[in-house]
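My questions will all concern the structure given below.
Yeah, one chain of the complex is gone here, protein chain that is, but the others are all in their spots.
This part shows subunit A:
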Amino acid sequence: MTSYQPFQLEDLYNINSINLDPLTENYTLEFYFDYLIRWPSLFFKSVSHDTITGYMIAKNEGKLSKLEWHTHISAVTIDYRYRRLGLASDICLFLENIVNKDPDNTLFIDLFVRVQNLLAIQLYEKLGYSVYRRVVGYYGKTLPEDRNQIDDEIDGFDMRKKLPADKEGKTVRENGHKVYALPQEIVF
């Protein structure tokens, strides 16, 4: 079972078993501060009998006039003992339920995922996300020049899900995995 609570800075002391996961990033304190201060309602945790079982870190950014006002998922991670319960899905829906109305009312939610992370891609597809573009060399060490030089090892998908504020569905597209972009072209 799961309850949701706002993330507090001290919680960082209680997420060792989550953050020791090899695929979960440990950020600088400045990073956590930044999200807590600028987007406090989009940084929250899931809890089972007082144990933190997962958390979501997200932010809102972009201009509405440019159809870029959106929510970006920066990190979502679940304790290994609480996986395959639909918790990551539920956390994503919880976020959606916050930002799909006032005061946030963003046009879409997006995130970046490695092309090879089929597991996560499946998770997001089940939630209604689709690939908006393939960012060539997004996870590479150097910036690529050629947008057609795709490489599964280092390419990422920018996945999006449109929200009710995007009434006409202008922020998503079909066959996005065939649209190649370079990391330097990505503003958001």
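In this section, a residue touches a chain if its C-beta (ideal position, glycine included) is under 8 Å from a C-beta of that chain, and two chains touch if they have at least 3 such contacts; residues count from 1.
Simple rule for what comes next: contacts and distances are computed from a predicted model.
For the chain that does not appear here, its UniProt entry gives the protein name "N-terminal acetyltransferase B complex subunit Mdm20p", which is one of "Multifunctional methyltransferase subunit trm112", "CobQ/CobB/MinD/ParA nucleotide binding domain-containing protein", "N-terminal acetyltransferase B complex subunit Mdm20p" or "TBC1 domain family member 15". Per the touch definition above, the residue from A:H49, A:K66, A:K141 or A:K167 contacting the chain not shown is A:H49. Residue positions on subunit A in contact with the hidden chain: 1-6, 8-10, 12-13, 16-17, 19-23, 26-30, 33, 36-38, 40-41, 44, 48-49, 51, 53, 80-86, 89-90, 93-94, 97-98, 101-103, in rising order.
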